[in-house]
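The complex appears here minus one protein chain, its other protein chains still in place.
The chains carry the letters A, B and C, assigned in the order they are written, with residues numbered from 1 in each.
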Amino acid sequence: MKKIFIGIFVIAFSVVFLLAISNSVDLFTYNDSLSSDSVSNGYINKNVTKNQSEVIFNETTDAETGSANIVTSIIVNYRSFDTLGEVTVLFLSAIGVSLLFGSTGKLAERKKSGFILRTAARIIFPMLLVTGTYLFTHGHLTPGGGFPGGAMIAASFLLLYLADEKFVTAIEKIKLVEGSAGTLYVLIGITGLVTGGYFLANFIPTGTVGQLISSGIIPLIYVLIGLKVGAEITSVVSRYLQEEVTS
Amino acid sequence: MNNPVLLIVIPLLLAFLSVIIKKAGKWLLLVGLLFNTALAFFITTGETIIGGFAPPYGINLVVDQFTLVGVILINTLMLITIVVSFDLVGKYSIVLLTALAGINGMLLTGDLFNLFVFMEITVIAAYILSAQAKKYHHTITYLVIGSVGSVLYLLGIILLYNLTGSLNMADVAAKLPLLTTKELLVPVLLIFIGIGVEVKLMPVSGWVKGVYSNANRLIAPLFASVIAGTALFVFGKLFVSVLPVSDTLTLLMLIMSVMTFVFGEFAAFNQKRVKNILLYSSIGQAGLVTALFISGLVYAAVILLISNVISKLIMFTIAGAFTEKYETDDYESLNGVFVHNKFTGIAFTIAALSMAGIPLLIGFYAKLNILIGFFQAQNYVLPAIILLMAIVEGAYIIKLLLALWAPGKEGQVSEKSFAVEKKQLLSVKNTIICLIVALVIIAGGVLIDITEKVVTDGQPLLGDQSPSFTISQSKGGE
Amino acid sequence: MIRVASLLLLMIGLYGLLSTRNVIKMIISINIMELGVNIFIVSIGFVTNGVAPILTSQVNSSLSNFVDPLPQALVLTSIVIGLGITALGLAFARKLYKKYGTYDLAKIGGMKDE
Partner (left out) sequence: MTLITVLITLLTLAAVTYLLSLVNSKLGAYFTIVTSLATIVMLFLIKDSIGQSYSLSFFTFKLTTVGWYFSMVMVTVYFTTAFLNPFWIKKMIYPAAYNLFFLVSLIGTIGMFFARDFITLFICWETVVWTSTFIIQMGKSRKSSYVYYVVSAIGSMVTLFAMMLVYQVSGTLEISTAFSALSGQPVLALIVFFTFILAGLSKIGIFPFHVWLPMAHGSAPHTFSPVLSGGLVKMGAFIAYLSVTAFAAYEVFANTFTIMGIPAPLYIIMVLGAISIVVGTVMAIRQDDAKKLLAYSSVANGGYILIGILLYDQIAFAGGMLHLISHALASATAFITIAIVAYRTGTTKMSELGGMIHRMPVTYTVYLIAIISMAGIPPMGGFVSKWLILQGLADRGLLFLAAAAFFGSIGSFMYVFRPLSAVFLGQLAPKYEKIKEANIMMQIPMYLLTIATLLVGVFPNVVLRVIADIQLEAGIQEIVLVGNTIVVSNGVLDALRVFIVFGYGFLIALVIFILRRKSRRVTLMDTYTSAEFIHTPELLHYSSNFYAPFERLTKKPYPVLNLYEKVSIKIKEIGHMAESLFSSSKPAITIFWIIIVFAIFFLGGVL
């Protein structure tokens, strides 16, 4: 009964909310093209600092950020500071989880996994690892990047956990990866500050748009992010699994 | 090397490093705090671009006088809080370092989405810290409400992005006059509620009681003065310089702020526990500060904010010590606790009196500025409310002080023998720190010309045009 | 239409928060709200007949009709933050369960704090 009232209440509010929000945003029709005063035009044409009208795949060189994936260029270059914060958020929640659970090192009692899973895991684990690595090394060229790549690496470890009830990750080593990746990210930023005058400035030549070795610090950072995210999520997962279950 | 970005980056770097060098965590925290506090004093006003991309495209840090005050104040307060309760830091040094980075990011950033990110960093750190009390259900409440707040804030800024095509604060502010009030209603409201959760505005401050009242000597002042102060500075920046909306919306926001102020003070009057009194009083004061920001009295708001966070720092530290030593903070069971801790008591009293607005303390200077500002704006209702609340405020503060200073039952002459068992509340070092902070409260209220110079540096804060009280004014006819 | 749907997801999340006292369900509700907002953010950047903002050998010029890349970048950040909060929230929930033996906030609120 109570839930019905809440339902009616929320429905009524939804109507109000949709009416209200329709003043600010058109709910049913979409633009045909990007509006000219949006900042995104600058990102797409890579002409925020340089006077450049068009970027051509595999031709344009020395663009202000050489990433073919524009979203990546925003994440890791134009708004890289956000990403540093984002990584920190993940870092912080990993720390939070580990602080909450403490490191008992003991495994929760788990069911023994089946033969198929155990066998398949051994095959799939390296594939996942490789795919994850591929995702973050090609983040500046193709969809993907550090975050999905890292998540995939973490997934591969989760798979190991599922497959082997005795599997334990060396949390200390994971932490080392986590910490040093983060430190390196900041150090890259500071190097940018020292050499280019801006924190996180792209101080490496950006190369040709579309090449693997291009776009300056972007792949570098994405690799770091990939490692860091992978390490963090793995650490979160293993914390959950290692936490002693008190009956 | 006085680049403000270092305020954010160095703590982060140290946080990452302390994962590797585990044992050095506490000392790295101290290094980070000292570095930040020292650097904060050397920051100059101006704009810092990050990544080399000019503002509407890249992220920038904006340091104006308002932010500068915030940065110096908040970093110093955080240093003091942590130095005072350094023994309680324990494993939380990384969290505190990231919180330090997040707080500085919130204060400095000139980008709406970046603000969201740093706000999340700060808030998540706050969630983790609040769990130190082991009262996980309060933390969950905080987490749920906080997450809803950030979701709403995010929705708000994305709507603003849709309307203006930008996320940069200055850029958005420049494009706002082209928009109608109707269009702005929802985004501004969403941002208001989103920030309101952190600022502790009344209907959305449900989490505050559970979290603050169970916090210890380290966490309570950290929340009540450092994080709350940061949230208020951000509120001021957003609603004075970025989203200066007008008309009905302002009126409604003002009503909500004043409601928070009145109800907060009333609720504080109703409390028996020291921390509860303080937390409701800080809710009330936050309401007053937001009301001042919305009314455009920036200078008065900043002074009130400063006086309030400094007072709360001392008082929450000592209130935390109460629970630590006596396992209660009900002021009636702490009868005469200051008999044994006179200097701690003096620091507490000065802070409390400043909160009650007694003359020659900074709280009174704040009150004067508020009154002068409102009267100048021909607003007579709010000063009346503020003064009536000052009576309520004074009433609960005097009740608290009397209980803590003067042991004894009604009808009996107050004597030492009636006081609670003798325990040392704060160590000598901490007492001295508290007294020094209390001295700042006095100095800020007496040397008002210097206070004004330090706070404004001769420029109006965020274009504030309201008058402030100066020494020459009292001379009137001369 | 997708915008309305995403906002309705937000409302479903709100409904969940209003109607449940179970911590896990609350965290799920928050996830639904975040999901709604994330979809909404992406939909803000949507351009009719637009292509993904990636330069490839097929779409090789920046003058193509790209969808807005910025909301996509923002949404990535927002997702990760959501993930962090969820992880933390679940950890709290688990500690809560260990301590009180229930996920029901109302029951816990009634218990005496020791």
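Observations on the model:
Simple rule for what comes next: a contact is a pair of C-beta atoms (placed from the backbone, for glycine too) under 8 Å apart; a residue touches a chain by one contact, two chains touch by 3 or more.
Please read all numbers here as calculations on a predicted model, not as lab measurements.
Within the full complex, the chain left out of the display contacts the shown chains A, B, C.
Listed residues B:Asn2, B:Asn270 or B:Gln424: the one in touch with the omitted chain is B:Asn270. For the options C:Met1, C:Leu63 or C:Ala106, the residue in contact with the chain missing from this view is C:Ala106. Screening B:Phe16, B:Phe53 or B:Trp207 for touch with the missing chain picks out B:Trp207.
Residues 137-138, 140-141, 144-145, 148, 152, 181-182, 185-186, 189, 193, 202-210, 248-249, 251-252, 256, 263-271, 280, 339, 353, 358-360, 364, 368, 371-372, 375-376, 380, 383-384, 387-388, 390-392, 394-395, 398-399, 402-403, 405-408, 410-416, 446, 448, 471, 473-478 are the ones on chain B that touch the missing chain.
In the full complex, chain C touches the hidden chain at residues 14, 17-21, 26, 105-106, 109. Interface with the hidden chain, as seen from chain A, comprises residues 9-10, 13, 16-17, 19-20.
Here is the rule we go by: only the chains that are shown with their structure count from here on.
If you draw each protein chain as a dot and join the dots that touch, every dot ends up joined to every other dot. Distance between chain A and chain B, defined via averaged C-alpha coordinates, is recorded as 33 Å. The geometric centre of chain A is 15 Å away from that of chain C, both derived from CA atoms. Within chain B, residues 113, 117, 120, 124, 127-128, 131, 162, 167 each touch two or more of the remaining chains. Contact of a single residue of chain C with at least two other chains is seen at positions 44, 70, 74, 77, 81, 84-85, 88, 92, 95. On the side of chain B, the complex with chain C involves touching residues 113, 117, 120, 124, 127-128, 131, 134-137, 139-141, 143-144, 147-148, 150-151, 154-155, 158, 161-162, 167, 214.
In the complex of the two chains, the chain B residues touching chain A come out as 3, 5, 9, 12-13, 15-20, 48-54, 56-59, 91-92, 94-95, 98, 101-102, 105, 111, 113-114, 117-118, 120-121, 124-125, 127-128, 131, 159, 162-163, 165-168, 171, 182-187. Against chain C, the residues of chain A that register as touching in their complex are 2-3, 6-7, 9-11, 13-14, 17-18, 21, 25, 27-28, 30-34, 38-40, 43-46, 54-58, 68-71, 74-75, 79, 82-83, 85-86, 89-90, 92-94, 96-97, 100-101, 141-143, 145, 147, 209-210, 229, 236, 239-240, 243, 246.
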